[in-house]
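Only a single protein chain was left out; the remaining protein chains are all shown in position.
Chain naming follows the written order as A and B, and within any one chain the residues start at number 1.
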Amino acid sequence: MTLLALRAVSKQFGGLRALSDISFDVAAGEIVGIMGANGAGKTTLFSLIAGNERPSGGTIVFDGRALAGLPPHRICRLGIARTFQIVRPFGGLTVEDNVATAAMFGAAQAASPAAAAERALAVLALVGLAERAGDLAETLTLSGQKRLELARAVATGGRLLMLDEVMAGLTPAEVATMLEIVRRLHREYGLTILIIEHVMRALMQLAGRIVVLHHGEKIAEGPPAAIGADPRVHEVYFGAAA
Amino acid sequence: MRGALALAALALAAAALPAVAGDYHVGVGLGLLMYVALTQSWTVLSGMTGYVSLGHVVFYGLGAYVAVLLWGEAPLAAIVALAALAAFAFAALIGLPALRVRGPYFVILTFGLAELAKYVVIVVEGWLGKFSRVIFGAPDIETLYYIMFGLAAAATLMTFLVRRSRFGRGLLALRENEEAAETVGVPTVRFKLLAYALSALIPGAVGSVMVLRQTYFEPAQIFDPVVSFTIVTMAVVGGSEDMKGPLLGAAGFVLLSELLWANAPQLYMVLLGLLLIVFVLFAPQGLSGLLPARRRTP
Partner (left out) sequence: MDALLSGQLLVAALVTGALYALTALGLNLVYGTMRLLNVAHGDLVMIGAYVAFWAFTLLALSPLLGLAAAAALAALFGLALYHGLFRRLLAGGKAAQRLEANSLLLFFGVSVIVQNLMALQFTATPRGYQYLDTVYRWGNAAITGNRVAAFAVAVILCGGVLAFLRFHVTGLAIKALIQRRDAAAVVGVNVERVQQLALCLGFASAAVAGALVSMTEQISPFMGFPFTIAAFVVIILGGLGNVTGGIAAGLLLGVLETYGVALTSSAYRSILVYGVFVLILLLRPQGLLGGRRIVR
């Protein structure tokens, strides 16, 4: 079953064409990777799906519903959750309250503050932040704040999770932990995942399918092995270096 | 628990004041309650969302104007209620475009809006051929005092309730990061607008009471930017992280103004400015944050 469908989506910033004519589907239960160099339009794509930015053209359909024109909070309640590449914690609130807020207002719509707190603690345990629940979010390290981003997105209760470089800037050990967390979210929580990642090996391991963007255009789509062998992808990624 | 007791004791003392004190002191008490009501209301917007309003006098002035226009035409209770509603409606109206403006731009925009409103009212009064209006048969000070007491109590209760509600949590989240808040499902536009309108509600009523106390209406004097500035300074000095802050701030400044305003208003303003700067720089949590207390996020 198709959960998310993009058709000819484009985005223009003034005279700059950030994305043009992007189409692809994501089936329920899939992990789809988004690959591309800096400025390829990956984050913009997430912003369009989550409603942080409006598309200049094309349609985005989630679970049979067109998302055009909906504000971000409505899209979140329909079941799409995203993380930000540059972390955006609620710095002055505790770690627990960060996550509980998502549980209260997201698709999960926790019935009471107690229910929200319970859900928050469960998610925090999953990402390994349970001991920090009472600390202010701004006191976390970068790795901690990345995990908090993830926890907050998960706690909204969305079915589609969009992860924007949650592994960037982490040590190899932390990357391994994060990989495991993402796998568990997929397996145990049954989440559909759209993931942007620079750490290529991680993406190859996780994703069942990869979409490659270059200068705002989709240049390839397919299983990791096929993407790895695609000459166009090689040209874009390694051409300059060779 | 101790906080609740202290609050109850304060409320009792305030309620008993007219019975034991003369008109002068009741007048001072009225001024104090006025600033408690205004500053508590202000924190619902500016403390909770971080959208700092430097133009709250516009709601106060609007309430006063409504009261002057309706005086003699409607009963006192209706006038106060209508003044509050007018301010609420006005905030809801201008809030939609105004709250798209963020940070320091919002601060200066609110100031500009209040000044604009002042000059518009001056011109309108000019058209009507009125340059100042005198109110005859205004209620006695005790009546006004008790109304103001009710407004101050209501404003304090409102901040208390908002802080503990789901709505309040949404406001805090958007204060910390608006984009993240809307992305986790907080309806930021609606929440900000409601906070703005709520923060205008009681100031509208306060304006109607104060114009009846002064028994005359002159736009330049009612829409005085000093009122906005005083509210902000009280909240910054007292602290706007809990309902205690505005109480501390209002008490301190009314005392200071008693000492100085009549004799040396300019010196009073200089002190206000100095205190604002010192607290913003060195103690952004205000007096309330300096007090030893259990610290937790609400």
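Basically, contacts are C-beta pairs under 8 Å (C-beta built on N, C-alpha and C of every residue); 3 or more make two chains touch, one makes a residue touch a chain.
Everything numeric here is computed off the predicted structure, so don't read it as measured data.
Within the set B:Ala98, B:Met148 or B:Ile222, the residue that contacts the chain not displayed is B:Ala98. Within the complete assembly, B:Leu109 is the residue of B:Leu109, B:Ala181, B:Ala197 or B:Val227 that touches the hidden chain. Among B:Val236, B:Val254 or B:Leu287, the one in contact with the hidden chain is B:Val236. Against the chain not displayed here, chain B makes contact via residues 50-52, 54, 97-98, 100-109, 112-113, 115-116, 119-120, 122-123, 126, 179, 229, 232, 236, 266-267, 269-270, 272-274, 276-277, 280-281, 284.
Here, only the chains that are shown with their structure count from here on.
Distance between chain A and chain B, defined via averaged C-alpha coordinates, is recorded as 42 Å. Within the complex formed with chain B, the residues of chain A that make contact are 50, 52, 71-73, 76-77, 81-82, 84, 88-94, 97, 100-102, 104-107, 113, 136, 152-153, 155-156. Interface residues of chain B facing chain A in the complex, by the touch rule stated above, are 166, 169-170, 172-173, 175-177, 179-189, 296-297.
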